[in-house]
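The complex is shown incomplete by one protein chain, all other protein chains being positioned as in the whole.
Up next, subunit A:
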């Protein structure tokens, strides 16, 4: 599921706040979990990038990576936590109107946190394997469903370029049908809003903040270049786990 990336390779369900609240901190001392407790509520913090800000150059500039991570993603997390606290309060009071009112902020900011957490994993410096095309079962699946990796890339780039406003373009696995799909989502809607069975393999942020400082209005150039730092290995791992 999309949420798996939030906690990195560590336990998966904790990101959802399942299980007894006290157990989370007790069972996972030290770093790595990115969760903390405020009055028993599970809240979130900014995951570290597995590479330096400048490591994705020249495909994505260090300036963009730093802003994107430290400002944009952090803001989503901050506002997500705020909304969750307000939600907890509203639920405790039985304030249905407030509970419903908070949903859009949760969807937006929570979605932003989910999507960006996946995105950082989707990228990899070129000298660490970024851009290397997929092998194994994902490679075969792509050839089967799209003819070739190039054809898939072209399709994703076309959809990404045509997206009006802000959003994401995804390579998804429909885990029921065991088929690959290209999807787009608007704003910070996570992929799951397009189908409960969709698992994100790769996501490309086409919000202007993801590329504007470097590529200005030429989104197609950004889309062309981002593949040079695409972490197909991560996508393959997710894919293999789901179809196994």
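Definition applied: a residue touches a chain if its C-beta (ideal position, glycine included) is under 8 Å from a C-beta of that chain, and two chains touch if they have at least 3 such contacts; residues count from 1.
The criterion applied here is as follows: contacts and distances are computed from a predicted model.
Hidden from the displayed complex is a chain whose UniProt protein name, among "Phospholipid:diacylglycerol acyltransferase 2", "Phenylalanine--tRNA ligase beta subunit", "C2H2-type domain-containing protein" or "superoxide dismutase", is "superoxide dismutase". Of the candidate positions A:151, A:186 or A:243, contact with the unshown chain belongs to A:186. When the full complex is taken into account, the listed residue touching the unshown chain is A:71, out of A:71, A:179 or A:241. Among A:126, A:149 or A:213, only A:213 touches the chain that is left out of the view. For subunit A, the list of residues touching the undisplayed chain reads 67, 71-72, 75, 104, 108, 164-167, 186-188, 207-209, 212-213, 216-217.
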